[in-house]
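Quick one: the structure is below, and I'll ask about it shortly.
A single protein chain has been omitted from the complex, and every remaining protein chain is retained in its original position.
Per-chain numbering from 1; labels A and B assigned in written order.
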Amino acid sequence: MSIEEGVKFVASAYAIILAVLMIYYFMSARRVRALQRDVQLLEDEAKRRQGPAGGAGAE
Amino acid sequence: MSGWAQFKAILRKDLIRELRTRDMLVSMILFVLLAMVIFHYAFTVKEGADLTYFTGGMLWVTFIFAMLLGLNRSFAQEKDEHCLDGLLLCPVDRVTIFFAKTAGNLIFLLIVQAVAVPVFTLFFIERSYAGDVLPFLVVLLLADVGICALGTLLATISMNTRSRDLLLPILFLPLIVPVLIAATGATTLIFAEGAGFADLVARLLFLLGFDAVFLVAAWGTYDFAIGE
Partner (left out) sequence: MKKLVSAPALFAEAGICLIVGLLLGFWWAPVDASSLGFSQKIFYYHAPIAETALVAFGVAFVAAIAYLRTGRLTWDRLSYVSVRLGLLFSILVMLTGMIWGKAAWDTWWAWEPRLTTFLLVCFLYAAYWVLRSVVDEEQHRATYAAVFAIIAFIDVPITFFATRFLPEGLHPVVITTGDTGMEGSMLVSFLISMLGMTLLLAALTRRDLAIEKLKDRVADLKSTIGG
């Protein structure tokens, strides 16, 4: 096996490692953004519901 | 009631129940015999194909799947009839339940094997095998203990989930592979090459170790597996 052929295999191995890790990271980043948006929406909704109830609402 | 008395009581209950209905045993035995016939048709493509080195594999694959069938059956029955709930209401040590159930399953498996092995040798083994019985029995027993211990633990868990029958094989098969490897290798060596204890030491010790490790592990975790 010549050096050139060896390089192709080695490069593809490292490329796969990088690709898989990056895909994993970015997919979870998307989930994080969605979750943060949900948290924001839900917190706003919770505040809104407590507002009109004026202290009578449950904590 | 002492632990030993409890163990005997639970074991007796399971044995009597099964011997009365014979549901599980009959199904397992039929399955095993059918599997052998199917193996013949599956592997004999060429005239006079030599299956000598497949003997261990065929035997143990069959036993493992038969055990899965049996476990599904017996635990499903327990759950539907709420036997386990009743048992849990008594002041029984959970671990005693585990050992009693494992022992019961072991006895059933041995009964099935007692029928299956002679038929298997009739179908597949050419050479005389009188001298090989003792090593084979030891392999059988050691592997069976591992299969029954793991199977009982996992069946207890899977019976309480949504997809009971389907889950058990998925949990069980990856875990049992080491036993499969060792038992198959030993059995094939016995049937194909007439190996004696000397040749099988490594595998036998391995099976022994496997049994010890997982019996202890099951003993430690069964409390949690069986739930409140």
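The working rule: contacts are C-beta pairs under 8 Å (C-beta built on N, C-alpha and C of every residue); 3 or more make two chains touch, one makes a residue touch a chain.
Keep in mind the model is a prediction, meaning the values are calculated, not measured.
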Mind giving the shown chains that are in contact with the missing chain?
-> A, B
From B:I29, B:L71, B:V112 or B:L153, residue that would touch the chain that is not displayed | B:L153
With respect to the chain omitted from the figure, which of B:G48, B:P91 or B:P174 is a touching residue?
-> B:P174
Contacts of chain B with the missing chain: which residues?
-> 150, 153, 157-158, 160-163, 167, 170-171, 173-175, 177-178, 181-182, 185, 202-203, 206, 209-210, 213-214, 217, 221, 224-225, 227
Pick out the residues on chain A that sit against the missing chain.
-> 1, 3, 5-7, 9-10, 12-14, 16-17, 20-21, 24-25, 28, 31-32, 35-36, 38-40, 42-43, 45-46, 49
